[in-house]
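Omission of a single protein chain aside, the complex is shown with its protein chains in their original locations.
By written order: A and B. Residues from 1 in each chain.
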Amino acid sequence: MALLEVRDLRTTFRTDDGLVTAIDGVSFSLEKGQVLGIVGESGSGKSVTSLSIMGLLPRGSAATSGQVLLDGRDLLTLGEEEMRKIRGQEIAMIFQDPMTSLNPVYTVGWQLIEAVRLHQDVSQTAATKRARDMLAAVGIPNPDERLRQYPHEFSGGMRQRVMIAMALANDPKLLIADEPTTALDVTTQAQILELIRRLRTDFDSAIVMITHDLGVVAEICDDVLVMYGGRVAEQGGVDDIFARPRHPYTWGLMGSMPSRSHGMDRLQSIPGSPPSLLRPPPGCRFSPRCPYVMDICRGDPPPPLRQVEDDPHFHVEACHLDAASKREEAARLLAAQEIVR
Amino acid sequence: MTEPILRITDVVKHFPVRRGIIFKREIGRVQAVDGVSIDVRKGETVGIVGESGCGKSTLARCIARLHDVTSGTIEFMGRDITNLTRNEMRPIRRDMQMVFQDPYASLNPRLRVGQIIGEPLVIHGRGTEAEIKARVQDLLDRVGLNPEHYNRFPHEFSGGQRQRIGIARALALEPKLIVCDEPVSALDVSVQAQILNLLTDLQRDFDLTYVFIAHDLDVVRHVSDRVYVMYLGKIVEAGTGAEIYGHPRHPYAASLLSAVPVPDPVLARSKQRIVLQGDVPSPLNPPSGCRFHPRCPRAQVLCSSDEPQATSFGGEHLASCHFPVARWPLADPADIRRPDPAATVE
Partner (left out) sequence: MIRYTIRRVLWGVLVLLVITMVTFLLFGPVLQGQKGLSAASTICGARCTTERIAFTEAYLGLNRPWYEQYGTYLKRIVVGPSERDRERACEKRPDGSFAEDCDVGRLGTTFVRYRSVDAVIRGALGTTFSLTVCAALVWLLLSIPIGVLSALRRGSFFDRSTMVAVLWGQALPVYYFGLLALYFLAYLPNSDIAIDLVGKRFEIFPLGGYADFELANPWPWAWHMILPAGCLALQFAALYVRMLRSQMLSIMGEDYIRTARAKGAPGRRVVVRHGLRNALLPLVTMFGMDIGILIGGAILTEITFGLDGIGHEAVRAVRDLDVPLTSGIVLVGALAIVTMNILVDLFYAVLDPRVRLS
């Protein structure tokens, strides 16, 4: 049994302008020690997915359906108190902006100890020791001294390490990282990615990595979920997706990256802007921006997820274009791209 | 070789830090930019790349004379503009425009798009109302916006469209040089590509020169003819894109390049990385000698005492390092480690 199995997750928000379906039928599963990447641009629903799993969306205005099975237990059926016990203990989360994610008025030690004592019935001394050990484990020098300092005395990279230490304090089975390196400089990003890579083996937890950067995906993920407008565009193993991308949005994302377009005068950009979830386009949500759009794409129902025929592993995509054209187009586009290294 | 359109010589920008009960005394200086020299030739794009706190945005503001420099000179189109007053700068600003990072913050929310783009034309008295309107609509069309949207407000546009408005405003007076300060870093990947393409097209059509400042190495490489790498207020390496990205000589440039995630899982697995330790030191009290030495995997005693001078590596390639990187791409982790002191003494 998979550690985490998400089946047909659907989250709807009630807003002044009516119901908004922020994510619409997302399914995936994740084994222990695996890293799943969720890639997408703003409004793709990638962050809502993680908050839905954590049960952190406001209960009044957000409705989530489907199943989120953690070790076979459906989290969506749990009450707030049961869910609270799971948050921070079985599933932990780190966020994009380490500068604002720690409470400015408490010491780092206080916040780490709080994380420990919320879930473990241990003494203050034991919790302090655990906090200290966690700081050391994420590579923070002088952990004893650092425990007594406030977040503003830490740099961005160090704060993200504190967030990771706090997330791992209770040995969670699953770590959700929501754009953990986006706000960091590239050398700090490399440090944090290195740390996550190491922790994945040391702590043996599964990781959901939410990012907009295909580079980060290629560096540390095993599986990828490409999301667009709240739906899955393409999903599969990282090697399969990069070697045989089958959805025009994935192509566009790859073509938009300067690092994959070495020597080209122009990038293969995607026209238009990411869709507003308030008024998503009918049919395939990528259709208004898709260069391969056909009449069928604009009408309901949206294209279903289909297995990519020439891939032996699990690799699905949702596009009406016929398989042969997609094969040819992907091959043509990839041949044109030269990757900077 | 063409005469540079912009020549920055030894520019220093220090921000004094003052403290005191009643009388403020200076207790230190943030050495944001410390002796930077850059040449920009007509029609080219010069990229300036570095991490946050390296001084690249301060440099951009010095070039546009939004900051007064502490010392050094800035020559633009053959004229020394270092000490010009606001009034004297006005005619110069026609030829030198800026595009900023945040398309949300840099547009006045209460003005209509037509007014925003037309404002520089009105200030400089370019034509009648009707002529200006026609010109603004032409500009909107040029940057890929609907000329009909002349009367809309900035909030009615998406992030990418707002950046297009910012670019149109910069273009209004037909400048020779545009200083772009992180123009695409707030945008989604797909939109970022559109804006980069737009900048490329405009450069070709209007014979523009760009100074392009960004933290994203891939973006800088894509747009730039020549690149300067900054660290803690100094240029550590300079050269054409091919020279720097093909074989970085400064260990900082090499670390930066090796830290960028490669968007291909197969290549990513085989790549040798240099993961720098620690954080960028404070520009208030920068390290002695080579400013990179406390974090440098190759640092020797010499590096903490003597500041390295720029050395040529052929062509336009310059790097300021006592122990430059000899082999690239890194085939072995040992390639970046401490050089054998005996081997480097010449």
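Assume a contact is a pair of C-beta atoms (placed from the backbone, for glycine too) under 8 Å apart; a residue touches a chain by one contact, two chains touch by 3 or more.
Computed from a prediction, not measured in an experiment: that's the story for all the values here.
In the complete complex, the hidden chain is touched by one of A:E5, A:E114, A:E194 or A:E329, namely A:E114. Across A:I38, A:L75 or A:M93, the residue that sits in touch with the chain not pictured is A:M93.
In the full complex, the hidden chain is touched by chain A at residues 54, 56, 80-81, 84-89, 92-93, 95, 97, 100-105, 107, 114-115, 118-119, 150, 152, 163, 166.
Just so it is clear, only the chains that are shown with their structure count from here on.
The distance from the centre of chain A to the centre of chain B, with each centre set as the mean of the Cα atoms, comes to 31 Å.
On the chain A side of its complex with chain B, the touching residues are 41-42, 155, 157-158, 185-191, 193-194, 212-219, 238-239, 242, 252-261, 265-271, 273-274, 289, 339-341. Chain contact summary for the complex, chain B toward chain A: residues 51-52, 158-161, 188-194, 196-197, 200-201, 215-219, 221-222, 245, 255-256, 258-268, 271, 273, 275-277, 279-280, 329.
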